[in-house]
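Just one protein chain is left out here, and the rest sit where they should.
Right after this comes chain A.
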């Protein structure tokens, strides 16, 4: 942070034209009162590296801004009350029907307030994009190893943001008090009731009495527009402060080292690109919102405990949890010690809980295994960390099996399979799938590394076959340039830890465990090409 380019913002004292004179006078005025020049000096020419995948986090940030803007519009018209009214708006099919004020005001926003439907759809699509981009951003961070020291804490902060985003999504989804959202709440009620000992009481606490009661929408609303957004803002601020403190990571490349950042300065290029990108994200959301209907609550009707439609599904980001509930085999419930243990609810909760915690603490686990205390600012190409990449693929498979579970019935009807068959296949995919994904991914990574190695040593296959004088056919390889080769060879290799007694001559359990993990991680590996090998190759190859 301390290396600001002093070349920035030196104000010229030469005679100036009108526009410039006004700008510099305004800048002077503001600086005299805020010392903003210090910030400009510090950050004005701060360098940001370029890569398309770095935009994923920006998409998340920008869609959150869109959510705030459209959400503010909606709060001006939405009424979070479950008082029963007879709908008397302009949507004829529901006219005269009994429904909550929340549902009625949602219909008013959709049909009687100009631009209301557009804003509802902007809000919903932006929310979907928000969660999706956070997910992809996390995958980018994971697969490139960007979570390593010094960024472990920022991984945890980002992870909390992901959970908060899902909570925001769910609380918002439930607000219109339509049939679908009511059924979603019914499932939450069932899950809460399945918690041992306190579940019944907790359910009454959340719903203010029996399900559905008349309180839940107002309570969710308070969460949705006050507490959760405030937390999201705090964590985003923290997240970004860390990005500034750490500076951005960069992919390895010629001229790039662990001790520099190569890219474009904030002023003007990065500001233009990032600022422009905000408008593009906003534009994409508004385009989708104006062309594609989402959450047409008027088709579902107000919540009523009795009706339900086939193909009932949650919003996609909560699908993994709903799918996990579906993948439980029949009869998982026991009566022990005078209480009801609903394993058909607890098992999915526990499995998801463990999965979530493992994802959250993964940076610390990997740091423990490698024992590497240095800072890492150069990203790994996924292939150059085969075990991590394979673990990621296994995790994605595990998540995907649960996620697909939420649509098991639609999969069955659309592909004309038996519903039971789909569930059994997904149960298999949940348990065995991650192992298959792990092995395939690891092999692919090692294969790609070997290919890289061969290119670095022998160059590219040119496709040109030459017959030698002795009758031998060879394919001519074109050597890579130094710059290209650097991208192939500049990665770190870790060796498995050798089990040795510590200073006191003891072998601790922790060390033993670490050795096992270390062997698992680094047993199979491909070492980067060395200078010696290149030279030896040079001699062989005339």
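Keep in mind that, in the parts below, a residue touches a chain if its C-beta (ideal position, glycine included) is under 8 Å from a C-beta of that chain, and two chains touch if they have at least 3 such contacts; residues count from 1.
Heads up, the rule we're going with is that contacts and distances are computed from a predicted model.
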Seminar exercise, completed: Record lookup, UniProt, unshown chain, options "(Fe-S)-binding protein", "Nitrite reductase large subunit", "Cytochrome bc1 complex Rieske iron-sulfur subunit" or "1,2-phenylacetyl-CoA epoxidase subunit B" -> protein name "Cytochrome bc1 complex Rieske iron-sulfur subunit"
For this session: Would you indicate which residue among A:308, A:417 or A:431 is in contact with the undisplayed chain?
Result: A:308
Exercise. In the full complex, which of A:103, A:404, A:455 or A:529 touches the chain missing from this view?
Worked result: A:529
